[in-house]
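Just below is one structure, and these are the notes that go with it.
Only a single protein chain was left out; the remaining protein chains are all shown in position.
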Amino acid sequence: MASLADPILRLRRRTSRKGQGADIIQKIAMVLAVLLVGAALFAPLLTPFDPLQQSLLSRLRPPMGFDRYAPGHFAGTDELGRDVLARSLHGLRLTLALAFAGAVIGLVIGGLLGLIAGLRRGWAEDVIMALVDMQIAIPFTLVALLVLALMGSSLTVLIFVLGIAGWEQYARIVRGEVRRIAAQPYLEAAKTAGAGPVYTAWRHVLPNLVSPLVVQFTLALSNIVILESTLSFLGLGVQPPQPSLGSMVGLGRDYMPTAPWIVLTPAALIVLLTFTVQILGDWLRDRADVRLRER
Amino acid sequence: MIPYLLRLVVKAAVTLFAIVTVTFVATRLSGNPIDTFLGEGLTEEGRQALINYFELDRSLWHQYLAYLRGVLSGEFGLSFVDRRPVTTVVAERLWPSGQLLLASVALTVAVSLPLGVLAAVYRRSWIGSAVMVVAFTGYAVPSFVLAIVMVLTFSYWLNWLPVVGNGTWAHFIMPTIAMSGVLVAALTRFTRNAMLDVLGQDFIRTARAKGLRETRVVLKHGLGNASITVISVIGLQIAGLAAAGSVVVESIFSWPGVGQMLVNAAILRDYPVLQFGVIAVAVAVVAINMLTDIAYALADPRIRLARA
Partner (left out) sequence: MFRLMLTTALAALPLAAAAQEITVGAANVTPYVDPGRDHSNVGSQFYYNTFDTLIDRDHTKLAPEWTPGLATSWELIDPTTMELKLREGVKFHNGDEMTADDVVFSLNRMFQATFPPYVVRAKDRFGNFTGAEKVDDYTIRIHAAREEPLWETLVSMQQAMIIPEAYTKALTGDPDVAEDSDFEAFSLAPVGTGPYKIASFQPGEKLVWERFDDFWGEAAPLERATVVQIAETASRVTALKTGEADIITNVAPDQLSLIDKDPNMKTEGSATALFHVMIMNQNHPKLQDPRIRQAMSLAIDRDALNEALWLGKAVVPSTHTMAEMGALHQPDLVTFEYDPERAKALLKEAGYDGFEITYDTAATYYTNGLLAAQAIMEMWAAVGINGRVNVQDQWSGKDPEMMTRNWSNPMYFADPFGSFGVMWAPGGPSESEGRFNTDADYAEKWERFRFSTDVEARKAAYVEVMEEIKQDPPVLPLYRPFESWGMKNAVNWAPMPGHIPYVLDFRAGSISLAGS
């Protein structure tokens, strides 16, 4: 999905922009990011309820301020009498953890393959670029769905699938940068001076990759959040009773007309989360562009 | 141009062959279909009879070669579940999906181009910021959230719109919007950036210097030039994004499309349908990509040269 970022990155390098500091929306996003990550990290401290604890006698109770409100359950209870707030916060935690794990795996796989493709050329590059083409040829959400439907959904398979999502973006970025840098005169100089390929990669290539990769990582994060939510919504991601934001919306959707709070709380968190990460990613990209442009 | 085209075709063929193979292997590794779609309460004897009947007793290699032969001669087999030719099963589902895709792309273009231009022209005023906030929000709302909130509001509470199937134009409204949300956000941002890029160039300055009206400068020279890149991104990216969103939207609106069918086929282990469905989707995406590549190359010789 994040492949849209690629042409944007290219264009932005020539686009003038005035300020480098954060504007008001970006500041709000930063505050939100801190709050969301904090809520995820400290979820067990923020609510007295266990997200898995059922209470069959107080099912489907509405949030505070409505009739039949069950005291203490501020955001209401779900179809098994579990606390919606506790489930949402723990869901946020799981969703964020999965997104990080997925983005890191993608970064490692994509980065390594991109590096190989950039440095080695020849058949290795052809094979890797063919894989990249294949990944682009089929919409990945579809691939992820089919893999999970066929393999059966477990946390391991899910993390694997989230990690595979978007590796090709890293590969393309790394390969491009490696080739660009390889053409620089100072690298020729280093080579003549006897520097080996590993040393070259470490000393000259890596530092130049940091900023585009950070940008890509952030953008990938929000895409993976949406992918994970979509998969879980369709029942192919995180499995019950474990809550993730997407699975809460997915399992709760039958209750939309009768108990909308089961869905609305996690849905709002998904939107906030992706919104925040998108804004931050965009901001980071602008800053990176400025650096690239000034060089 | 000819070598470039050849290269494209070979690349597409290799990609498709790889996809056929990977799909075949993945499906066979995932379990015996007999145990999933007819398996409940089968006697061992009955099970063996069914395995033989569906020719699942042959070696994998044998099945694979038979399948490849079938693919080359246009024979893709019968669905395990309802025993119709998979080509029929998939064909009757492709058009509804295609309709939804076209409607979504049309809506996306109609909304995103003006928004993107606005955001670029007024990039320093609140209008530009407002457009971009809307775009970011659109990107942040997953299609399933958008879809179920719309169903609740416009069908359940207000009783305005139908929710089942694709019978009339009114059926298109909610699914199209649900699919377009993310696309609009993406394309608006892209259009804005493409416009900024073009508007900063010398010939725009020249046009302004000639005393042309600003609207004309922006729309004719600006958008005219930006549209080349915009079109390429529609072909390359938007179709893929939309195909991905279709599974969710199709399931919520009971839309008889390909996405729904593929997921069901995977769950039921209806291999023939699954395999042909994946191939059909891949061919469509590869074809769209190829056409976009060609159009792009025709429009801009630099690209053709750079890639050849």
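When the chains are written out, they are named A and B in that same order, and each has its own residue count from 1.
Operating definition for what follows: a residue touches a chain if its C-beta (ideal position, glycine included) is under 8 Å from a C-beta of that chain, and two chains touch if they have at least 3 such contacts.
These numbers were taken from a predicted model, which means no experiment stands behind them.
S.K.: In the intact complex, which of the depicted chains does the undisplayed chain touch?
M.R.: The undisplayed chain, in the complete complex, is in contact with A, B.
S.K.: Can you tell me which of A:79, A:133 or A:286 touches the chain that was removed from the display?
M.R.: A:79
S.K.: Can you tell me which of A:38, A:72 or A:257 touches the chain that was removed from the display?
M.R.: The one listed residue touching the chain not shown is A:257.
S.K.: For the chain left out of this view, which of B:98, B:165 or B:200 touches it?
M.R.: Touching the chain that is not displayed is residue B:165.
S.K.: Using the definition of touch stated at the top, determine which of A:153, A:216 or A:278 touches the missing chain.
M.R.: Result: among the candidates, A:153 touches the missing chain.
S.K.: In terms of residues, what is the contact footprint of the unshown chain on subunit B?
M.R.: 31, 35-36, 38-47, 49-50, 52-53, 81-84, 92, 148, 151-152, 154-156, 158-165, 167-171, 173, 251-254, 256, 264, 267, 269
S.K.: State which residues belonging to subunit A touch the missing partner chain.
M.R.: Where subunit A meets the chain not shown: residues 54, 56-57, 59-60, 79-80, 149, 152-153, 235, 239-241, 251, 253-258.
One rule holds for everything that comes next: only the chains that are shown with their structure count from here on.
S.K.: Using mean CA coordinates as chain centres, what's the subunit A-subunit B distance in Å?
M.R.: 21
S.K.: Could you pull out which subunit B residues touch subunit A in their complex?
M.R.: Residue positions touching the partner: 11, 14-16, 18-19, 26-27, 29-31, 124, 129, 133, 136-137, 139-145, 148-149, 151-152, 156, 186, 189-190, 193-194, 196-197, 200, 229, 233, 236-237, 240-241, 243-245, 247-248, 251, 259, 262-263, 266-267, 269, 274, 278, 281-282, 285-286, 289.
S.K.: Spell out the residues on subunit A that touch subunit B in their complex, using ranges where they run on.
M.R.: It comes out as residues 1, 3-4, 7-8, 11-12, 14-16, 18, 23, 25, 130, 133-134, 136-142, 145-147, 149-151, 222, 226, 229-230, 233-234, 246, 249-250, 253, 256-257, 260, 263, 267, 270-275, 278-279, 282.
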